[in-house]
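The structure appears right after this line, and notes come after that.
Note that one protein chain is taken out, while the other chains of the complex remain in position.
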Amino acid sequence: MEQREGTEMSSPTTTMPRHGRPQDDATDTASVLAAPRQSPQGRRPRLPFATPRLVVVGLLALVVLTPLLLILYQSLLSGAFFLPGATATIEPFRFIFADPDFYVAARNSIAIAVGMAAISLPLGAALAFLMVRTDMPGRRWLEPLLLVPVFISPVVLAFGYVVAMGPVGFVSIWARQLLGDVPWNIYSLLSIAIVAGLTHVPHVYLYASSALRNLGSDVEEAARISGANPFKVALHVSVPLIAPALLYAGVLMFFLGFEIFGLPLVLGDPEGHLVLTTYLYKLASKLGTPAYHLMAAVAVCIIAVTLPLVLLQRALLKHAKRYASIKGKASRQRPLMLGKWKLAAVAIVFAWLLFTVLIPLGGVTLRAFVTSWGEGVNILEVLTLDNFRQVFEDGTMVRAILNSILIGTVGGGLAVACYTAVGLVAHRKNDALVRVTDYLVMMPRAVPGLLAGLAVFWVFLFVPFLNPARSTLISVWVAYTVVWLAYGMRLIQSALLQVSPELEEAARLTGASPRRVITDVTLPLIRNGLLASWLLVFMIFEREYSTGVYLLAPGTEVIGSVLVSLMAAGAVELVAALSLINIVLVGAGLAIALRFGVKLHD
Amino acid sequence: MSHTPISNAADAAPTVLSVQGLQLAYGDNPILQGVSMNLRRGEVISLLGPSGSGKTTLLRAVAGLEQPHTGQIIIAGKPVFDSAAGLEVPAEQRNLGLVFQSYALWPHKTVFDNVAYGLKLRKVSAAETKDRVSDALRNLGLGHLADRHPHQLSGGQQQRVAIARALVYNPPVILLDEPLSNLDAKLREEARAWLRELIVRLQLSALVVTHDQGEAMAMSDRILLLNGGKIEQQGTPTEMYADPSSLFVAGFMGTNNTLKGRVEAFDDQRVGLRFGEHMLWGQARGAARATAGAEATGVVRVEHIDLADGPGPNRIPMELVTSMYLGDRWEYVLDNGHTMVRAHGRQALPAGPRWVEVPSDALWVFA
Partner (left out) sequence: MHPRFTRRTLVLATLAAIGVHGAAQAQSSADIAKAKAEGTVVIYSTTDQKQVSPLIKDFEALYPGIKVEYHDMNSTEVYNRFISESAVGSSADLLWTSSMDQAVKLVNDGYAQPYKLSDTSKLPDWAIWKNEAFGTTYEPIGFVYNKRLVDAAEVPKTHADFTKLLNTKAEKFKGKVTTYDPEKSGVGFMLHSQDAMTNGAGFWELAKAMGQAGVRVQSSSGTMMERIASGENLIGYNMLGAYALLRAQKDPSIGVAFPSDYTLVISRVTFIAKQAKHPAAARVWLEYVLSQRGQTVIANQADLFAIRSDVQGETTISGLQAKLGSAVKPIPIAPALLTYLDQSKRLEFLKQWNSVKAPK
């Protein structure tokens, strides 16, 4: 806000007079300058919304609402909707509400959701504070490592935990040698909650660190001037000011707790701990023939919880923005000196990294290179590359790998294009269409990936002209794009916000139509943002696993869904090798992202 | 170059802030290159200068928010920074008040809590806190706003809260960072009067950063003009305005006409400046005193130029291009082909050839 040197501000001149005379109001220049900002009266009446926007929103509504309505419809039938003799009834709900397993699963879901929030919030906030606000050593290389769990498939992580910390995992074996017994049970509900909490710390970290970064340093400096030492500053000023962001993250964690599938699938199976998503998955075989109507009923119950949470999140976000620090001068943020606490801080971070990243990934890597493992097995004797050979000799696996790469790169790019189209609908506007878009984008968030994939499968099966595409990657791509709509939108929107409105207004004044402004000014300016979004979407698509499960068919295999299927079949060597390949793919994406300085946080 | 200040009552007052030989650099980039100043009790000093001059850095260094590497800072007799002794007292222990340019009010606290925070940290009892905060708020006309939150206040109200917060624990010195730059032009003039009145009434000692010379002159007892991390000149406002020691000071402190030429002749006190075909006599400054034939710049305030009817000593012919109406006066734009000059007057004048008189006691020649 520093004013230019020597600007003459004391004499109140108005606009430059043209002919040495004081000007009157409303000359041509004045009205032209005024036009972009306010809607002038007396314009030719026409459609309230531009046609392209309407088309995009229409398509969006179709793509989002069809699967949702299909699920709802299916939940009120007595059998699969495509079988003759399915009648309308609330029998599915009656069944699940009479099933004690449903209540157990619901209770477990809540327990895990609460546990997740309780663990990830304090840790995520503490990590964010350490990374953003202090002079803890190693911060630069630590940041990408911190975000690794976000991009690793939960199925892979869970599998890693079994190999590493299961009853005969290598960490457990060491523990038994050291302590005489294994003091933990990786298959207990508590363990699942803990693992879930710890692996979601990066999500909280992203929000907390972003909020801390946006904190104007002057409010903290003001506290220091008033007499507060650095710790009091953190306690009395920094933390309360990021409280809205933390609350938002907390609700998000709770909500994700209802959606997690991979972790409870792998870790909950042995002792039979069900959560709502795995209960749903189990319904596929409990009655001997798949019970779509029951599965849909469970899905409706899950959505009934998650949808309000999504709405709550939206409200919180708005509130948080209002609460943001009043414009602070962007002076350098001075980090807090940790002094003797440096070692403790590094230890905490390293401990989290060890448990959440190194141990499970180590487990996966180990298992991928051995033929067998466990008690009494000498690791050195069983090293092999055989598992990988099996993977590359198997047509399905190879196809899965190629498809994954394809859907990540090409599919990711196409998805970003779609997200951009939707993002542009809401760009610089604030009308009813924007609100509708907002809500439409939010809705898929509330549906677990598993069900979304199934619904897309049904749509592709029963809509005649879509049928041929069913067993191609297109169906998987559609499912992925819809499921990650909210995430992608957020990426695009933050890129669009970087463009100063004046740049677009200047183009309008020069004579460019709104469409040309977008193609000639807006899009080129956010090119880097688009590339960054593409990379992030690539990683997210690589990590995806649940959405493709019900779409899995020869031709639509991707690594994630193949992993789930292999897990169910117990082909563990293949799971390990394929998981490692998945990790490598994601790692490549991450490396490229970092190389090009893509900001992994909002 | 510092001038000895004219004696006044402040002379006898004790020094509340003393800065000696302060040097500060960001990496290889020197920001402050040896700054020294003293602030007496009841005095208002403005740190003036263009962006990048180091004035804000100096203020923040005094506050403890920037780390100089050489020098000394003493507040109310207590050293808070001494590079030789390796002493650096952290900001929270310096007991200063700082009003930020952005006000930096804590949005999650009420007005009352914002102001009370400093007392809370000093472990003042609740009852006493309530009294002192209410006093401070009343002093600044904010009594009825104690329970509001910052986002519910206007800009001006926020500023007053920031001031109250800085004053409530009676610091020996209050620092203000660009206090008027957030305000509209009209409000600015009112605010600077109000601020000056407040400081005088409360008998505060204040260090103010500003980039506006008009503001600095209106509000302060003394001005320190910084340029590139050094004090170019310090003195009272009248000294700074009427007696600039260098071209930079002359240029910064007022609105000027600049006439470039050569030193040609000398006379007693004055020096002759060859300006095109004419010679103008003016006051010699700096090297202009000595060197004949040197390139020199003549500076004369816009308000000191007159329009004359015909030729004469210290007059040059110019073409009046246009007259601009400023409300309280007319400004004339004159041009002779290679130099543009502005003058003030009371009525509109038609374009055409004119004679411009440059009074020799108003022309400063710098070389």
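Labels for the chains are A and B, by order of writing; each one numbers its residues from 1.
Criterion: a residue touches a chain if its C-beta (ideal position, glycine included) is under 8 Å from a C-beta of that chain, and two chains touch if they have at least 3 such contacts.
Since the model is a prediction, treat every value here as computed from it, not as a measurement.
Student: The chain left out here touches which displayed chains?
Tutor: A
Student: With the full complex in mind, choose from A:Pro122, A:Gly138, A:Pro290 or A:Gly587 the residue touching the hidden chain.
Tutor: Looking across A:Pro122, A:Gly138, A:Pro290 or A:Gly587, the contact with the absent chain belongs to A:Pro290.
Student: From the listed residues A:Gly58, A:Pro137, A:Pro335 or A:Gly395, report the one that touches the chain absent from this view.
Tutor: A:Gly395
Student: Which of A:Ile112, A:Val456 or A:Leu552 sits in contact with the chain that's absent?
Tutor: A:Leu552
Student: Footprint of the hidden chain on chain A, which residues?
Tutor: 80, 82-83, 166-168, 269-272, 282, 284-290, 371-377, 390, 394-396, 457-458, 461-462, 467, 550, 552-554, 565, 567-572
Keep this in mind: only the chains that are shown with their structure count from here on.
Student: Give, as an integer number of Å, the spacing between the C-alpha centres of chain B and chain A.
Tutor: Going by mean C-alpha positions, chain A sits 52 Å from chain B.
Student: Tell me, which parts of chain A touch chain B in their complex?
Tutor: Interface residues on the chain A side: 1-6, 8-13, 20, 22, 216, 218-219, 221-229, 232, 236-237, 240-241, 243, 322-329, 334.
Student: Please name which positions on chain B make contact with chain A in the complex.
Tutor: For this pair, the touching residues of chain B are 50-51, 63-65, 90-98, 100-108, 117-118, 121-122, 150-151, 158, 165-166, 169, 178, 181-182, 185-186, 188-189, 211-212, 214, 252, 255, 322-327.
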